[in-house]
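Following this message is one structure expressed as structure tokens.
Missing here: one protein chain of the complex. Every other protein chain is in place.
Note that the chains take the letters A, B, C, D and E in the order they are written out, and that residue 1 is the start of every chain.
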Amino acid sequence: MYHHVKKLMYTVTIGEPDPKFGKMLLEQFGGANGELAAAMQYSIQGFNCEDAARKDLLMDIGTEELSHLEVVGALIRMHLKPMKSNREAAEADPLVAIAGGGGVALFDSMGNAWTADYLKVTGDLAVDLRSNIAAEARAKIVYERLISFTQDQGSKQALQFLMTREITHMRAFTAALDSMEKPQFSVGIIQPTPHLVDQFFNGSTGESQYGESDFVGPWNHGNGLVPVESEIKGGEGLDVKPYDPQPGTEKTSSIDSTPVGEYTNGVGKKQAALHEKINAEAAKNAVVEV
Amino acid sequence: MYHHVKKLMYTVTIGEPDPKFGKMLLEQFGGANGELAAAMQYSIQGFNCEDAARKDLLMDIGTEELSHLEVVGALIRMHLKPMKSNREAAEADPLVAIAGGGGVALFDSMGNAWTADYLKVTGDLAVDLRSNIAAEARAKIVYERLISFTQDQGSKQALQFLMTREITHMRAFTAALDSMEKPQFSVGIIQPTPHLVDQFFNGSTGESQYGESDFVGPWNHGNGLVPVESEIKGGEGLDVKPYDPQPGTEKTSSIDSTPVGEYTNGVGKKQAALHEKINAEAAKNAVVEV
Amino acid sequence: MYHHVKKLMYTVTIGEPDPKFGKMLLEQFGGANGELAAAMQYSIQGFNCEDAARKDLLMDIGTEELSHLEVVGALIRMHLKPMKSNREAAEADPLVAIAGGGGVALFDSMGNAWTADYLKVTGDLAVDLRSNIAAEARAKIVYERLISFTQDQGSKQALQFLMTREITHMRAFTAALDSMEKPQFSVGIIQPTPHLVDQFFNGSTGESQYGESDFVGPWNHGNGLVPVESEIKGGEGLDVKPYDPQPGTEKTSSIDSTPVGEYTNGVGKKQAALHEKINAEAAKNAVVEV
Amino acid sequence: MYHHVKKLMYTVTIGEPDPKFGKMLLEQFGGANGELAAAMQYSIQGFNCEDAARKDLLMDIGTEELSHLEVVGALIRMHLKPMKSNREAAEADPLVAIAGGGGVALFDSMGNAWTADYLKVTGDLAVDLRSNIAAEARAKIVYERLISFTQDQGSKQALQFLMTREITHMRAFTAALDSMEKPQFSVGIIQPTPHLVDQFFNGSTGESQYGESDFVGPWNHGNGLVPVESEIKGGEGLDVKPYDPQPGTEKTSSIDSTPVGEYTNGVGKKQAALHEKINAEAAKNAVVEV
Amino acid sequence: MYHHVKKLMYTVTIGEPDPKFGKMLLEQFGGANGELAAAMQYSIQGFNCEDAARKDLLMDIGTEELSHLEVVGALIRMHLKPMKSNREAAEADPLVAIAGGGGVALFDSMGNAWTADYLKVTGDLAVDLRSNIAAEARAKIVYERLISFTQDQGSKQALQFLMTREITHMRAFTAALDSMEKPQFSVGIIQPTPHLVDQFFNGSTGESQYGESDFVGPWNHGNGLVPVESEIKGGEGLDVKPYDPQPGTEKTSSIDSTPVGEYTNGVGKKQAALHEKINAEAAKNAVVEV
Partner (left out) sequence: MYHHVKKLMYTVTIGEPDPKFGKMLLEQFGGANGELAAAMQYSIQGFNCEDAARKDLLMDIGTEELSHLEVVGALIRMHLKPMKSNREAAEADPLVAIAGGGGVALFDSMGNAWTADYLKVTGDLAVDLRSNIAAEARAKIVYERLISFTQDQGSKQALQFLMTREITHMRAFTAALDSMEKPQFSVGIIQPTPHLVDQFFNGSTGESQYGESDFVGPWNHGNGLVPVESEIKGGEGLDVKPYDPQPGTEKTSSIDSTPVGEYTNGVGKKQAALHEKINAEAAKNAVVEV
């Protein structure tokens, strides 16, 4: 259940309204990496989460992002205000000015309607947490750019507040992923094909007119990875020998989501039972330490 | 410049065509986490990348994903074939059968046209690499689920090949991010607000009818994070004291993308010059070790 | 600021999971007339609302719809559960099963991603309230149809709860519109052209193969309306004499939103000042009677 | 069957072309509340309408809106003309200028392609008429804002013509809804839960930094509605006792659309038969008085 | 101005309703190559057309397609009818059944909302006519496939009627293009670069596992075209010598649309004047022979 408190999480004040900056700010209201996207991504992951502890985390942050939507919305409204009565201001975004009456709406800085296509929700907790870490990094960089495009102190401070929270959330999601105690590259329940998984394929070669060329770095040499040249360049190509997948071979965590699929060799049932047990244990105390 | 070699990267064979499984597989052709999404996300990041070495990486993997698009397309076409001539098969996806003639097209398993809204491209390399790590994790789990929903050996082996490559790429993107030698939570050039950045806000409280409750875990307690209760629950709320953002205070890497914004305190110019120097150095050799 | 309480607003229980019914229910989660659409439409209208009293109303109902999103999400998750492990169930919606892991996500019953194109937000309060009355009527009929397509008692009762609330909201929005004390067909500040506004144009004539014909009813005859035949049928056509619009001629309410436009003859400024006065008056008391 | 008459319904003339105003006007050509949206919403409702008399109404107005699409298109084309040959004009909307050759196309003022997601079509006549009343109110306010952003007399007069027609249609749809003789809040065939339907839930409380607070008004007190406080604020919360839905209990009209659902207690069959009878009766005369 | 005649252009009758076939038919109502797409593409091209004679053609066919939308809509409604009251039928398309009440709406066979992204409108008449020829060919093949998936005679005959009209239109558009008397490959006003325009680039080489290989055919050898091998295959690559574009060098027709651009060397002005002259001449007679 949700409750709304009329007080904004952060008190927004601005100097002179700057409608073109207001339009830029819409990125963080109805844009791909904006506050609604964050709120929905985490909350819906939370609705689906089988682990009660990390569900709490997802709902905590998902709800805070809704509060941020309200804060950034208030900031934007202050900047958009001249669109209501000034033709030149209105020209910058007629969708906001004419159709929306000069207020905020779920569009980005170029008038694209918000879409759930922005969200990354797989229902696999360890995967979703990675999507969230990346989402927070994106939101951080977008806020920073907005800060670096305005000189209005009130706006800068409000954006600094919102930007800071993204780093907090990035740290929290990272801690939650770490607390699952999974090996760094273990995803799901089926191990990748040995040998093939170590081959880095050199799909782009040669030198450009602008001096770019072919590099050897830690991503194709070292870290267990070896470079493989394409047959078109006289190389051996990837090791494409057929290999049968084996559900249940990958290293998993007790916190992992129940794997999806009809032929999971019973891993699904075991994991579902494990969740029930962990959550039942946890539910015995009002506030639980993991 | 691109060149196409008629030989598929992996030889696909299947037993009995299974059109409803073919429809499922469309997730990885024209779906949100599918091969075109991967190919485009990495290639376009590559087009924009200022660091010639990691641009090479992005183009290598972006190009390999195009080859995967072709492989998964071949697999799907084999499964969809009955849609051409069998009414019941055609009912499963009339968009494929009637409009598309029973072949592959850029739709997902529910007929949604592929959209660039699926992509995450910020132009900040360290951020984009995080988006790519998450993208590979998502692609891995989707392939695994497809494997666990079929018993056709040829299909399983083809999917195992494709799934394995995602883990290879996840490792490569991680190595590339590590090689930038940035602190784990440093994004961009503006430090988050001290103290506030350590506060984990408890936005969701109480107990549900289903036994879920409020947890203390490493994401809100420890790792430098401290829990903060909302004013609506009698807590102190977040530290919302205004704080002025300071471009140039965050720890950066020589590999970082040039920061975006008009008021970056000259960090932008310095970084752009640095890139020019590093790339010029590298361009002296045909194949370069980073 | 938002706060999340873990307890669902309504306790959901079901009998046997019915994944195809779960798919139908997605209409009310991520569909055009579903709970997120309602929550966002009212909340964003609320963010923009200049009248503090009716803003309170919009936030009350917008927030309740978020709680409904959570309730209907819980119901759907129970029904979708077999999609996680059963191939036939998964075929009904592979986007949910394969990409989403069998949980809820912001898609409708045919897999369309939720889009803000569903929302109707003009920033004119009297118009927005009409959009909300219509939205509630749509949500009511959709819930009713869902009820009439299932025999599971727990599901029916949960849907009855949600359906009932739509009628409550429809009544509240109607009361709010009535309380503005505007004439029924007064919208904005410019009167329609006299005489022309009374002409009902008979754009469709003749008889169909199926017995349909041309009718005279209270919508084209009476209520001040008179039927006009098209010139193609030998009629006089509409009265198309040019007529100059006169901002400030339409009957308005003290609660009306500030009109948008550069040439509003000062009506805009007067209305903005009026709002400030009314809200200031109201703000003197913690709970205010309108 | 449709027929096109080359003569425009309204003769459009303008003074100086104003391409940025032309761009604004696109809202009413390919925008969410524009003429195509109106034409399609009413015509498709008309295609589906079981009541021959109100189907006539829907086709009359749906067809008139097509004629309006042509009129507003002519107006826009006059304003966009400089985009064909002037670089600065073309910058305002390159999608129109470069891709479309400077003519009209089905985009809104920010270049969004028209989508059927804008339409509200439920197939329940009494619901659809409410959606139409709201749609006309939205179209009216958008025309008015456009009028208030230009000083070109010819444009203002053309927009005044189109704006006036929206009020005519709003009156006609209202008369049609009234003629169904349904109680104001009766939708469909299932009564809402007694008592619960009277509870207005106070989901947003407290006071904002900007002086907004909690109000008592006719939407939560009076009109049969009573305010209910949330448990988080120490209130009793809504009456969530399970209640079985009863198809056939709501007050209906002989004009109501046939209810949809498998378990409608036979209400569906009765209503379908009723329609057949009413329409057969009406079909006996070429022009019928309702 | 449009007028609607209640009589359908073709009398539709069917045998047994087949809801899954009805769903397939939605391709031609709200699908990418369906009747609304055709109606809108031609009508909007018509609105923009500077040549009064071919504008007449575009409006003739655009209007007929609207009449077809109505016919195919009637056919679909007959097939969808069981979705109103039968759960199994409703499962095939809950968006139609639950949200739309079992009637037609602007969705395709997989529930995608119609979008103007389907349309091809460039405002260059000779280009648009080519788009229309292709569009008619697509519509023809889609109707034919629908015919070949049903055994209901009434449905087949209705589809045969609609399919036939596409060929009529394809012939008319071809005649209109021919009547412009332009060389087959002349588009616009700038000649392509000599020599380079004759080079067919062999971008795909080698042999696939499935026996596909590299071909020489009339598209890369003959017709003035010569094959060129890529540098990656040891070839010379394309002739990439820079070449300055020369507006006014391409062969044009007196019917050509006015070219778009600021630097057209006055071709734009001449063409606009030519149109005015031709149309003025034509307007002297009520019905004009071209």
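Here, a residue touches a chain if its C-beta (ideal position, glycine included) is under 8 Å from a C-beta of that chain, and two chains touch if they have at least 3 such contacts.
Just so you know, these numbers come straight off a predicted model, no measurement behind them.
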Among B:27, B:70 or B:152, single out the residue that touches the unshown chain.
B:70
Touching the absent chain: which residues on chain E qualify?
3, 5, 7, 9-11, 32-33, 46, 52-57, 59-64, 67, 115, 117-118, 120, 122, 124, 126-127, 130-131, 133-134, 137-138, 140-142, 144-145, 147-151, 153-154, 156-157, 159-161, 163-168, 170-176, 178-179, 184-185, 187-190, 192-193, 196-204, 207, 211-225, 231-232, 237-238, 240, 242-245, 247, 259-264, 279-280, 282-283, 285-290
Those residues of chain B which, in the complete complex, touch the missing chain
1-9, 30, 36, 40, 44, 47-48, 56, 59-60, 62-63, 66-67, 70, 73-74, 77, 84-87, 90, 97-107, 113-117, 119, 121-124, 257-258, 260-262, 264, 268
Against the hidden chain, chain A presents residues 20, 23-24, 27, 31-33, 92, 108-112, 141-142, 145-146, 149, 203-209, 212-214, 230, 232-233
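Following the convention adopted for this analysis, only the chains that are shown with their structure count from here on.
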Compared with chain D, which chain's mean CA position is the farthest off?
B
Tell me which of B-E and A-C has more C-beta pairs in contact.
A-C
Could the interface between the copies chain A and chain D be described as same, meaning over half of its residue numbers are common to both, or is it different?
different
Farthest chain from chain E, going by the mean of C-alpha atoms per chain?
A
Any idea how many Å lie between the Cα centroids of chain B and chain E?
36
Starting from the mean Cα coordinates of chain A and chain C, work out the distance between those two points in Å.
30
Could you tell me the distance, in whole angstrom, between the mean C-alpha positions of chain A and chain B?
10
Multi-chain contacts only, two chains or more: what residues does chain B have there?
3, 5, 7, 11, 32-33, 110-112, 141-142, 145, 149, 203-204, 207, 212-214, 232
